[in-house]
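Here the complex is missing a single protein chain, while all its other protein chains stay put.
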Amino acid sequence: MIRLAFRNLFQNKARLAISVGGVALALLLILSLDAVFTGVERQITAYIEYSDADVWVSQAGVLNMHMASSSLPDSVARKVRAVPGVASVTPILYLTNNVVYEDERNLAYIIGLPESAEMGGPWKVSSGRSLPGKSEAIIDRTIAEKAGIKMGDEVEILGEEFEVTGLSEGTASLVNSVAFISMDDFEDLRGNYGTFSFLLVKVLEGESPELVAARIQAQVRDVTVQTREGFARQERRVVQDMSTDVVTIMNLIGFLIGLAVMALTVYTSTLSRRREYGMLKALGARNTDLYLTVLAQAILSVILGFLVGLVLTLLLTVVVPIFGSNLALEVSRASLLKVASVSVVIAAVSAMLPIRQIAGLDPAMVFRGR
Amino acid sequence: MSLARRNLFQDKTRLALSIGGVALAVMLILVLKGFLAGMNRQITSYLDRSPGSIVVAEEDVVNLLGATSLLPEGVDEKAERIRGVEEVTPILSQFIILELHEKKQPAYMVGYDPELGGGPWQLVAGREPRSKKEMVFDRVLAQRHNLTLGDRVEVMGQDFTIVGLSSGTTSWMTSFFFVRKQDAENLLLAPGATSFLLLTTSDGADLDKILKRFNDFSDVNALTKREMAANDLKLFARIFSAPLKLMVGIAFLVGTMIVGLIIYTATVERQREYGVIKAIGGKNRFLYQVVVTQALFASIAGSFLGILLANGTAQWIMSARPQFLIVFDPVDSGQALLAGLGMALIASIFPTRVVARLAPAEVFRK
Partner (left out) sequence: MTNVSQVQDETLQIAHVTKRYGAGSTEVTAVHDVSLSVSPGEIVLIMGPSGSGKTTLLSMLGALLKPTEGTIQLNGTMISALEENRLPDIRLKQFGFIFQDFNLLSALTALENVAIVGELAGAKSGEAKRKAASLLTELGLGERLNFPPEKLSGGEKQRVAIARALVNDPRLILADEPTANLDSKIGHEIMRLLRNIAKEQGRSVVIVSHDQRIKDIADRVLWLEDGEFKETVTMAIDPVCGMSVEREKAVSLESEGQDYYFCAQGCRDEFKNKLKSAL
């Protein structure tokens, strides 16, 4: 009966294409939306993950970098340096501004780096220097390419001209990018209030970042201390919490569409084979034998649809970045699992109509309708 | 046409499913577009409802909701002295992440002086902040987290008390909340700082001239509120347009496929009938009409149903999740109908080719 399901399915190529295609597209809706958000999560945590810092210190109550602002007095750097287990600290200045070239503006996180900063700078440069000197800026390569900015060109940041002396990799996201200038320049332009934004901390060899973080939190007032992993997790949560409702709605819609297409095709397929199924009943096939066939057809279609949808999504993850919109898609395991379960439900539910059709088939019909 | 109708109605379930499929596709397209339209309205709500017609920002800043803006000292005095400027409203604003019930909620803090304006434009409860650490919170956001007047919310480590609830100040991504400018300065450790100046001009004032005066100053950038709002829209559109177009495209394809399947199988299963018609002299054109009519009927009925469904779904989404705003305008509905028609026509192509190739002798084949 499984073989019959197989053969029935592949006999009508057009119908198979539509059922597989419809399911694939419906699942593509869900998978691609998930992939967009996962990709964004990955991008916005890149700076933190690659910063080389074990622990991050921010203003009390500030747990995020995106869509947040943090300010700490200079004295905090001294206090943190004195905490046992701390190997080195690097303060950075940070705010959201634009990198302007000719008429084009690119939203960017501007990081002000101290001289010979150990941490907090670009982790990979495709050309030029990896630390900005006076009046120099390091900007993201993909942003530069899109705007036609080359090494040595002048861009305007915080109202001042900077020479591009380095192009960094991995520092762009769908929303904005990261640009690096020297802390001195930053303070010149924004005013030196004796503060900095974040403190990046490296712990001594053999020390546990969690313990050192806890120590800093206990010994220094008015700060929030997080491990790199903890900080990254907070950032991801911003995207996750914001996207939950949208994702749920899209999941529902995708599910309904997939169900509609599957139910339709399995129904029309069973309908067109009524005579054959009726005849099988006359020959002695049990209802359950026929249910199995119809169910197998539904499951096979959905499996194929799932695979095609997955391949299409993976294709998108490869193709979309080529179009340079900095939209990066990433398929997560959780997303795959969710879509797989959705597929199973679709297969089961869509098989119900034809099962009822078959149950009602009168084997004596094999003689009628001549 | 009666042949078409008879064919299609002969199988009620198939008809229902085909209409349903198109309806779902059209509904999805409409809801997506309505979502985008609603989001755009929410994004520009502050600029739309705040005082003034000109915004003065830091040099190179053209968005309200993009880059941080910090104006150099003394700009507000300079502004007051410019001819045509009647009122100057300074605000200090910044994106903040609030932690509400363990959920991260991005919010846009506006620090303003209640006497000068720039705060909430519609209060549904309570009052504006008068003293330290008081805030006006968005009503929908408060409802989502069971907050009300008198409750405390932590902002950057400090507790603020909700003294007023505003409406029209939320979106699915962020919400606006309002505190006194001084409190904002304290939080951001930036005493006396100002992000933007909202300028109210006198009647008949020459806006262009005023803008030019400002842009002659270094360190600032002046633009009309409308321009700034448009920039904000562009910024968000850039982010959302690609995924949105993708979804709309997929929805259209799905609708087409469903109608196509119905018409195709109906056509194939009636090959003999059509063959007979051809054998007795019926022309291809007549049969094309039959096929296209079937597709059109399913699509039009499906489109109308889709529009109804979209409205119903939008109502349901907005009542279940009030932070979403979905607005439909007649243009979108018209486009949806067109989309439905488009689906019908494309879906008819393959089946009509089957019909065209039918030889009248088909009827005699076993």
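So that you can tell them apart, the chains are marked A and B in the order they are listed, and the count of residues begins at 1 in each.
Methods note: a contact is a pair of C-beta atoms (placed from the backbone, for glycine too) under 8 Å apart; a residue touches a chain by one contact, two chains touch by 3 or more.
Everything quoted here is computed from the prediction, not taken from an experiment.
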Visible chains in contact with the missing one: A
Selected from A:A285, A:I299, A:L312 or A:V339 as touching the chain missing from the view: A:A285
From A:L4, A:A298 or A:A328, residue that would touch the chain that is not displayed: A:L4
Residue touching the undisplayed chain, where the options are A:P73, A:G230 or A:P363: A:P363
Hidden partner interface residues of subunit A, rising order: 1, 3-4, 7-8, 10-11, 275-276, 279-286, 289, 362-364, 366-368, 370
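What we mean here is this: only the chains that are shown with their structure count from here on.
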Inter-chain centre distance, subunit A versus subunit B - centres from mean C-alpha coordinates, in Å: 22
In the complex with subunit B, residue positions of subunit A that touch it: 14-15, 18-19, 21-22, 25-26, 28-29, 32-33, 36, 59-64, 66-69, 71, 73, 95-98, 100, 105, 107, 156, 158-159, 174-175, 190, 193, 195, 222, 224, 234, 237-238, 241-242, 245-246, 249-250, 253, 256-257, 260-261, 263-265, 267-268, 271-272, 320, 325, 327, 353
Residues of subunit B that touch subunit A when the two form their complex: 11, 13-14, 17-18, 20-21, 24-25, 28, 31, 58-63, 66-68, 70, 94-97, 99, 103-106, 154-158, 172-174, 188-190, 218-219, 235, 238-239, 242-243, 246-247, 250-251, 253-254, 257-258, 260-262, 264-265, 269, 317, 321, 323-324, 350
